[in-house]
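Left out: one protein chain. Kept in place: all the others.
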Amino acid sequence: MIELSQIKKAFNQGQSNEYWALNGIDLTLEAGKVTAFRGPSGSGKTTLLTLVGCLSRPTSGRVRFKGEDISGLPERFLTEIRRQSFGFIFQQFNLIKGLTAIENVILPGFPTGRPRAELIAAAEQIFEQLKLSHRRTAKVEWLSGGEQQRVAIARALINNPEVIIADEPTANLDTALSREFMAILEGFTAAGKTVLLTSHDPLVVESDAVHRVIGMRDGCLVDA
Amino acid sequence: MNVWLEKQRHLIDFTLASLARRKTKNLGLLLAYAVLVFVLASLMLFTQALRSEATFVLAGSPEVILQRMVAGRHDLIPPGYIEKIGRIRGVQKQEGRLWGYYYDPVVNANYTFMARPANEVASGSIMVGATLARARGLAAGNVISFRSYSGKLFAFKVSAVLSPDSELLSADLVLLSEADFRAFFEYPAGYFTDIALSVANPQEVRKVAEKLSASLPDSRPILREEVLRTYQSVFDWREGIMLTVLAGAILAFAILSWEKASGLSAEEKREIGILKAIGWETSDVIRMKMWEGMLISLTAFLLGFIAAYVHVFYFGAAVFEPVLKGWAVLYPRFALVPTVDGLQVATLFFFTVFPYTAAVLVPIWRAAITDPDSVMRA
Partner (left out) sequence: MRRPSTLAFILLMVMSLGVIAIFAHSWQLTVTDQSRLQANRTLVTQLGLTDLALFSESRYTRHPSQADLHSALQDHPGAFDHFPTGSLISPPAHLTKTHERLAGKTTSPD
């Protein structure tokens, strides 16, 4: 489903602090599976996810999504693909403070122009699944860490994407909540979604819910 | 089309929800903005209404007033001038006028004394303007005395108070008979203050003025169109002074709104990054901010304008009264006829709504083109 070939990514290219985050990655990711990237911080796993998720473009190399080369597309088209096909769960949750849980969840639906009533209904349904309905009108800063993450998950699901990208999803959660997250993850697989995540949490990478673990170090793939 | 509309509504929803987060601050800003529009609009409406009222009523003033000038000063018209004018073609009627100023030490005010024919005001009685009557506590039937410039005391019976509806024109008027006027000011017989001329054909007014200047070289004809022009421009410098006073406030507001609009906080930058990461396009972010700027400035404009209209036409422009009163003791009470000039409103709209919207957009432009992956890298 996602093919990466000869991916290189440099930051501050041409400047004295030039830094190569990725050094030639060749990788094929299958649909409907949970893939975890494991590696120390600075190994390039988050950068890799930003490339796959159309948040940025590689310095060189090709990214193919469902057979289409997306690495050379202009930003408008990337945004379109990102909105339709990818849902993001960030390490810091990245919710918008001051807004309620449900307002945060429907945000990715705004640029699609779907009617508000429809978005709200979809959000309520997701909240139902995540057992968060009772907190839907609470401001996000009043929610607990686990609740905030579930709001972030709900937001990732609102546009019904094929691929869920999660960056260190359990970094801010305790064991019980992390297990809960893994259970939600299994639900994604059951729904046929592809999940890509980064983690160095053994609870995640050693879990049965994860189908494939890819090790990374210094911008290259290593054996897990 | 529907999708586009729905999308814009979403953006408006979001921008309103984010504004609601800092309710006090944003409401305060809106209020300050509305007050600014209110003051500017009040000034605009007030002066415009005054101007149009002056233009309408003064259209009835004499076509030509002839003054005599001596050494650069307005001087008395000597006997014989009126007869000379009678021979100028096109002049329908000429009339020597008697009027002058009187300083009343009791209330420290200047009055305008004006002689009227005996059939209007009988000798020994006067008619006074409503403002003056109020200042001196006069009513019809009262007796009032004035000490003339020569020191003699004159007592007059107030036969009538002029209609309060005409205060804008007659605030300080004292109408008295010609005989009383001449006696009070010791005006030499046969002399007049100036001459009012009627010219039947409006096209001939300039020709008549030229002839007057030729036959009476020491005179200065003042045409009605000059009077009207005076009132078309007379409030411009006043507006100017008001604006100078307000400039400080405008500047303060500009700084405030610039700070608010352009000083994009790290928090806001982060939010833009989040929005972009979850699928908003750069143009969505910019449009969302544009709606914010437009909603705030439009609300402030409408609010300020409506309040200004009510203030000027229903509360007698109370805010400006102290300024317009100046040092005058007699300030007429008047209600202006509501007039709104579409072009002026459009100008005000343009100068209040657009700068703010622009100030909101400029910094957003820079922030919105940042890479969406910044949220992941942070």
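Which chain is which? They are A and B, in the order written, and residues in each are numbered from 1.
Just so it is clear, a residue touches a chain if its C-beta (ideal position, glycine included) is under 8 Å from a C-beta of that chain, and two chains touch if they have at least 3 such contacts.
This one's a predicted model, so the numbers in the text were calculated from it and none came from an experiment.
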Of the listed residues B:V3, B:V57 or B:A118, which contacts the missing chain in the full complex? B:V57
Of the listed residues B:Y101, B:F350 or B:W365, which contacts the missing chain in the full complex? B:Y101
Of the listed residues B:E186, B:E210, B:E226 or B:E259, which contacts the missing chain in the full complex? B:E226
Footprint left on chain B by the chain that the document does not show: 9, 12-13, 16-17, 20, 50, 53-54, 56-62, 65, 67, 69, 72-74, 95, 97, 101, 103, 105-106, 108-112, 114, 116, 129, 131, 136, 142-147, 153, 155, 162-163, 165-173, 175, 194, 196, 220, 222, 226-227, 230-231, 234, 295, 298-299, 302-303, 305-306, 309, 324, 326-332, 337-340, 342
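Going forward, only the chains that are shown with their structure count from here on.
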Express in whole angstrom the distance between the two chain centres, defined as the mean CA positions of chain A and chain B. 63
Quick check on the complex: what are the chain B residues that touch chain A? 2-7, 9-11, 13-14, 17-18, 20-21, 267, 270-271, 274-282, 284, 371-373, 375-378
Which bits of chain A are touching chain B when the two form their complex? 46, 49-50, 55-56, 75-76, 79, 82-83, 88, 90, 92, 94-99, 103, 107-116, 155, 159, 167
